[in-house]
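Every protein chain but one is kept in place in this view of the complex.
Order of writing sets the labels: A and B. Residues in every chain begin at 1.
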Amino acid sequence: MRDLLSVLVTVFIFPGFGFLVACAFLFEWIDRRTIARLQARIGPPWFQPVADLLKLLSKENVLPRQADRPICTALPVVSLAAVLTAALYIPVGGRVVYAFEGDLIVVLFLLSLPALFYFLAGWVSGGVYSIIGGSRSVLQYFSYEVPFLMALSAPAILTGSWSISEIISQQTGAGWILLVQPLGFLLAVVGLIGKLKRVPFDIPKAKSEVVGGPLTEFSGRKLALWHLTVDIQTVAGIFLLVNVFLGGGNLAFLRYSASLGLVRAAAFAVKALAMLLILSVTSALYARLRIDQLTSLGWRVLAPLGLVELAATMLIGVV
Amino acid sequence: MTRVTIPVGPQHPLLKEPLSFRLTAEGERVMEAALRMGYVHRGIERLSEERNYVQNLYLLERVCGICSHVHTTTYCQGVEALLELDVPPRGLMLRTLLCELERIHSHMLWLGVLAENIGFSTIFMYSWRDREIALDIMEDLSGGRIAHAVNTIGGVRIDPEPEQIRAARHRLNALEDQVDDLVDVVKYEGTLKVRTQGVGGASLEQVRRHCAVGPVARAAGLDRDLRRDAPYAAYDRLFFNVITASDGDVWAATWVRVLEVLESLSMCRQILDDLPEGEVSTRAPRRVPEGEVVSRAEAPRGEVVYYIRSDGSDKPARIKIRTPTLPALSLVREQLRDINIADVPVVISGIDLCIACADR
Partner (left out) sequence: MELKNLLAALEDACPDHSFEAHAMPVDETVIEIPAACLEKVVDVLRSTFSIYHLSTITGQDRGTELNLLYHFWHERGITLQVTLPRDDARVSTLTGAIPGADFYEREVGEMLGVTFEGHPGPEHLLLPEDWKTGPPLLKEHAADEEEA
């Protein structure tokens, strides 16, 4: 009985769904506030993300006649399910819902599914803007996903393990992987910006070109779930990078696993917020790229650098 | 590959006013553009025949929101020529001051809109925040931020006190500091250049064939600016440079407009430093003698032309308005051929459309 209760608490409250959704709202607020301050504005109050979600949930659900209703209703739900499941395997300050050897691969796979569903959403909802946005999102997907996967495979090859928890504990003794693989970290950050479709890579939903991209025809509850998916994907992506490159909740320069849970949580929070700051600042600093410029960047710069990273890791273990 | 028709407008996040482009695209390339305008046609030319010359001041100010002052300037110049009135120097200088302030605010508005349309909302926020300083100056002098109602037939209706001139000069200094920063950003920011260089190139030949005017034409190398070539108001007394470029792309147009803001700031300073004393207007009779006049001025977007015919009564017989956006629309149909879909917002923003002006 106690086991069942503790499983339920872990999955639904901490570090499971409840915690993730709360983090999603918090991160969205910090992001919007940071960008606003950089743009000489004030920014929204703390409850804005919650208010936005509630507002969307209460709005009318309208779809064009030619859209495939069942699929359009299912896609946001499945998307959200994928990112939530991925997040279950990502440790938060040392605590994780479920860990096993190979969970890094599962997480990477699950985190790449929303891109596919995003494209499908554009394809089946009809309308010119949705289809163009959808085809752009697929082009973009290939440009950032390959370097991202390469960058996240390098730590696994370095530590000899495909389990995130194992990668974390190995960093405790040896130091952050960021210090030995700075190129990999850079590629992972760029890949994450592409995955989350933030400026400069928000090409599929470029408002001035394709109105809303694949999600143009979505409204109401469906749009609310898409919105939540992106937020949770942000959280999951940031947590993943903190764990793999920055040592998770451990204070790696101290050569022991901090036993006090509070210290681990605080260290993890600081690192996660630093990552979020990196993402916010890059969004404020640049203009949106064109899709052909992104694919050129992806295949001419990022992918070769990823290959260099992998090769160097396999040969000498650093870079 | 199948051809898709992408509608841009009449309602679109890219356009601030209703205008309809029907783009025919294959994949990511636009093949052709069809244009439909007239969504904001209010029949102003026809309406102006029913109103007397003073009422027409209020009507013609509302042809456009962004360049309202230059419309009334051109109209008043024309009517004053028919009446053979001489506007006193102080009135002319004040009229010119507002023309230049309007040019500053219009170009900064445009820079923000261009930045927003390429996804660079930071520059949009900054340039519109700095534009507020120019609007504050205009509000302090005339009482209105956008619709100033400064012109009257025979001069202007504002007469600023010395404190207002001092305050305006103070604000102008603050604005100049901000604009200098913006110039640096435009000059050095890589992603802005990457999105605008080589995009929407108009050659000098195309500009000539479509009779395009203003910064778009000057960016392609056409050295024409009515403030220098046909000086009106107080422009014969001011020192300024006419900015031209040679590439004709949106980057060149950006550069031309940004430097024009600096020139306008210098002109405003010259006016404020040298404002003569005296009357601001001369009394104008209600009835205008028979005659015709063609009056031209350089609006922020280019040459604006008014043809006014009077039949001796107190109502005009015909007023014809040609605004600079009309030839720009003619040019953009050609520029939208064979470009990337992603470049469409850049090209359309680059010509600085003012649809209310074009439709009247």
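We adopt the following convention: a residue touches a chain if its C-beta (ideal position, glycine included) is under 8 Å from a C-beta of that chain, and two chains touch if they have at least 3 such contacts.
Quick caveat: nothing in here was measured; it's all calculated off a predicted structure.
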Check: Among the chains in view, which touch the chain not shown?
Finding: B
Checklist line | Residue of B:Met31, B:Ala174 or B:Ala230 touching the missing chain in the full complex | finding: B:Ala230
Note to self: So one chain is hidden, and I want to know which residue out of B:Val186, B:Leu329 or B:Ala342 touches that hidden chain in the complete assembly.
What the structure shows: B:Leu329
Checklist line | Identified contact with the non-displayed chain, of B:Arg3, B:His41 or B:Arg166 | finding: B:His41
Item checked: Chain not shown, touching residues in chain B -> 37-38, 41, 43, 45-46, 49, 77-78, 81-82, 208-212, 224, 229-230, 232, 291-296, 303, 305, 307, 309, 317-318, 320, 322, 326-327, 329-331, 359-360
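Here is the rule we go by: only the chains that are shown with their structure count from here on.
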Note to self: List the residues on chain B that touch chain A in their complex, please.
What the structure shows: 4-7, 12-14, 28, 115-122, 125-126, 129, 189, 191-192, 194-195, 340-345
Notebook entry, point to check: Contact residues on chain A for chain B in the complex?
Noted result: 38-41, 128-129, 131-132, 199-200, 202-203, 206-211, 284-293
